[in-house]
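The complex appears here without one of its protein chains, the remainder shown in place.
For chain A:
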Amino acid sequence: MDQDSNPKRTGVTRRGLLAGSAATVALANAHALADPATPSPAPAPATVPVSLNVNGTKHSLKLDPRVTLLDALRERLGLTGTKKGCDHGQCGACTVHVNGTRINSCLSLAVMHEGDEITTIEGLGLPGNLHPMQAAFVKHDGFQCGYCTPGQICSSVAMLKEFDQGVPSNVTEDLENIVFSDEEVRERMSGNICRCAAYPNIVAAIREVHGGGVA
């Protein structure tokens, strides 16, 4: 299926209202920040065409090359399950899968992903058809505010795959015989911060999925 980039939004949403108010504030501040000594920014460069396969759907976009994969997913494709936390690769809220591998979507340019297969939290599972990791997070109460959760879940699904592929970690004792443990899970998930500190329950959810639990 080839879809155009703009998601359909109808009516007034909480999200739309928030975006609208933020724009108003930004406009008001623009006057205060204007400084005659500062050269005006260079004009935006020509857009670059890029094709992304997101959750099984091909999207053909034309993007300013500055647009990150995160912003393309959220602002152009309306996939707001992926969250923007720090926007500098430190918190992990923006974690998605690219060709099956977890990365920080905030630290990657969308135009560099021509033809890549991208999976977001929406592609892992939706209400009524949850991925086992999503079900395990619910069962074990692996969140409080929920903001880091999509990143935690995307990260943990790919992390278990890395474990099975023999990727070592900083706490691995024998590089050629890696043994699953809570310590391994904690080290491998250190790129995902949870400021509500739901860590014990996140580890419990991951442990259960690794052991084959939660259907």
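One rule holds in what follows: a residue touches a chain if its C-beta (ideal position, glycine included) is under 8 Å from a C-beta of that chain, and two chains touch if they have at least 3 such contacts; residues count from 1.
Methods note: contacts and distances are computed from a predicted model.
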*Under which of the names "Peptide ABC transporter permease", "Acyl carrier protein", "Xanthine dehydrogenase YagS FAD-binding subunit" or "Threonine Serine Exporter" is the non-displayed chain listed in UniProt?*
"Xanthine dehydrogenase YagS FAD-binding subunit"
_Sole contact to the chain not displayed, among A:51, A:101 or A:181_ = A:101
*Can you list where chain A touches the absent chain?*
41-46, 48, 64-66, 68, 87-89, 92, 95, 101-104, 107-109, 111-112, 114, 155, 158-159, 162, 165-170, 172, 175-176, 186-192
